Structure formats: C-alpha cells, structure tokens
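All protein chains but one are shown at their positions in the complex.
Presenting chain A:
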Amino acid sequence: MSTATLDPALADLQPPAAAATPTSGGLFTGRLVLTVQTPAEAHETKKRSGSSDGAQTYDTPVT
C-alpha cells in the first residue's frame, strides 16, 4: 500500500482527514479494548419482534 500523498490534481480521490471524535477527547477513562463480536452480538436484533418488521420501529429494546 502506497502512503504517498496524491497529486493535488487528484485531490477529489483523497478522503478527508479523519475528524477528532468525542471518544478520543478524554470522555472515557481506562483502556480501549477492542473485540471480535460473536454472531449473536453482530447479527441479532436487540428488540422483541412485536412489530415484526425488518425496519426499525420505536419499540423500546429489551433491557
């Protein structure tokens, strides 16, 4: 992978610099731990299926 800066004439190919996010600014303490989600964590709905539609409703999720 090349890390050289693109020719300015191709500036529209370059994505913008990543903006600082609130989570990078000291909102939290402790280590940032990154994990691989299980299929249930990654794929399952957190709502009861009362409304039975794939699109989101405003049923309160299960808590």
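FYI, contacts are C-beta pairs under 8 Å (C-beta built on N, C-alpha and C of every residue); 3 or more make two chains touch, one makes a residue touch a chain; residues count from 1.
Following the convention adopted for this analysis, contacts and distances are computed from a predicted model.
S.K.: Would you mind picking the UniProt name of the chain not drawn here, from "Asparagine synthase", "NADH-quinone oxidoreductase subunit J", "ABC transporter permease" or "Probable glycine dehydrogenase (decarboxylating) subunit 2"?
M.R.: Of the names offered in "Asparagine synthase", "NADH-quinone oxidoreductase subunit J", "ABC transporter permease" or "Probable glycine dehydrogenase (decarboxylating) subunit 2", the one UniProt assigns to the missing chain is "Asparagine synthase".
S.K.: In the full complex, which bits of chain A touch the chain not displayed? Write them out.
M.R.: Touching the missing chain: residues 1-2, 4, 6-7, 10, 12-16, 18-19, 21-23, 26-37, 39-63.
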